[in-house]
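Removed: one protein chain of the complex. Kept in place: all other protein chains.
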Amino acid sequence: MTFKVRNEAYANLVSENFSRQNLMKTLGAELAHIAPGEISIAMPYSRDFCQQNGFLHAGAISSIADSANGYAALTLCEADMDVLAVEFKINLLAPAKAPRFLAEGRVLRPGRTLTVCMAHVYGLDGSERIAVATMLSTLIHRPISTAR
Amino acid sequence: MTFKVRNEAYANLVSENFSRQNLMKTLGAELAHIAPGEISIAMPYSRDFCQQNGFLHAGAISSIADSANGYAALTLCEADMDVLAVEFKINLLAPAKAPRFLAEGRVLRPGRTLTVCMAHVYGLDGSERIAVATMLSTLIHRPISTAR
Amino acid sequence: MTFKVRNEAYANLVSENFSRQNLMKTLGAELAHIAPGEISIAMPYSRDFCQQNGFLHAGAISSIADSANGYAALTLCEADMDVLAVEFKINLLAPAKAPRFLAEGRVLRPGRTLTVCMAHVYGLDGSERIAVATMLSTLIHRPISTAR
Partner (left out) sequence: MTFKVRNEAYANLVSENFSRQNLMKTLGAELAHIAPGEISIAMPYSRDFCQQNGFLHAGAISSIADSANGYAALTLCEADMDVLAVEFKINLLAPAKAPRFLAEGRVLRPGRTLTVCMAHVYGLDGSERIAVATMLSTLIHRPISTAR
């Protein structure tokens, strides 16, 4: 699918918005890929965000997958819009233990009011890439003034 | 529904397991209620876990809801079992801006292999209690030795 | 929660709309309860809608749960609006084998654009009532003219 870009400055919009997501900073997460309808977010493993067995907590995995999907939707929005998650569902496919994680979010269906996105999260260990989660999200578009 | 307890020491099991969830420590989250089939987890608002508009990030909300559901399931397990989330779905009902948050997890259907739980997350502001999210989760039971 | 009714003729609206849902007719489903924010739909067991083991197929269960949630949302809408499901998630809690089934849908969060609903589906056998499924749905409101 080729996506229609409504705001040529989408990469700036995403970067600026991402820099205001304090949770991403707290997790050490970074934007790894920005393209129309596609965002990847990387984060390192840290014991601070783990569950009882030393795997990354599903909440941490969800955080980067949710943001990847949100920003994937934002790349296709008008300049004065923001995007909020309405809901998401995540399947945890394997224990999240790897030195690094990558969430790849992609627009499945762009819309005027709602956008649907899918993210795959991988554990990265050297050249190995293990699928740890898949998220399906619904996002709503809001004028920036009302979203804040 | 009245739940059948298989491990009289369930409260100790939950507390000990919770103390090993580093993400809960990082979020400042605490066990607020422990009963058969029911767990509540409280956490304070913090800018460190926010999204771009100063609301608590959906990933932080998901973290306490997922743990509340997981520990609610654990209260009904045998002594030598652990519980892992297979998947969950969360609806975000209102912006998460309040001084304090409470996730109330409850078993919907206890099982031998799988348990289904529901959590409601509230923003607490003085005597006000605003529903901010609802999560429906599927959890799998594993012997402790294989879960780690 | 007490719901605000915006259309005093909500029961007529629901009944008229329901009578146009051919799938409900095909399933032998009927409106069993209509109140602000609440709809119940009943259907008999039939081998025609079963899966391989003689249980009602998850798709049939989903049909009445989805409609119950949709009409629960519709009870709170303006007169000239229709409601469409954006997405739903269903947990199947027990094999669906009973003479009769009841889906109870209820609004969890009413909204102007989106409404979130939850449905519980029960198998009814004499005085017994067994939970067979739980559904969490997101619905969008559309002016009738554009929804058709």
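Labels for the chains are A, B and C, by order of writing; each one numbers its residues from 1.
Note that a residue touches a chain if its C-beta (ideal position, glycine included) is under 8 Å from a C-beta of that chain, and two chains touch if they have at least 3 such contacts.
Quick caveat, the model's predicted, so the values are computed rather than measured.
Colleague: By the contact definition given up top, give the residues of subunit C that touch the hidden chain.
Modeller: 17-18, 20-23, 25-26, 47-54, 57-60, 62-64, 66-67, 82, 84-92, 147-148
Colleague: In the whole complex, what residues of subunit A lie against the chain that is missing from view?
Modeller: 89, 91, 93-94, 108-109, 116, 118, 131, 134, 136, 138
Colleague: In the complete complex, which positions of subunit B touch the hidden chain?
Modeller: 86-87, 89, 113-114, 116, 138, 140
Assume only the chains that are shown with their structure count from here on.
Colleague: Quote the value, from 0 to 180 degrees and to the nearest 5, of the angle by which the CA atoms of subunit B must be rotated to coincide with those of subunit C.
Modeller: 180
Colleague: Looking only at residue numbers at the subunit A/subunit C interface, is the share used by both copies over half or under half? Answer same or different.
Modeller: Result for this pair: same.
Colleague: So, what's the distance in Å between the C-alpha centres of subunit B and subunit A?
Modeller: Roughly 22 Å separates the two chain centres.
Colleague: How many angstrom lie between the centres of subunit A and subunit C, each centre taken as the mean Cα position?
Modeller: Measuring from centre to centre gives 32 Å for this pair.
Colleague: Can you list every residue of subunit B that touches 2 or more other chains, as numbers and ranges?
Modeller: 89, 91
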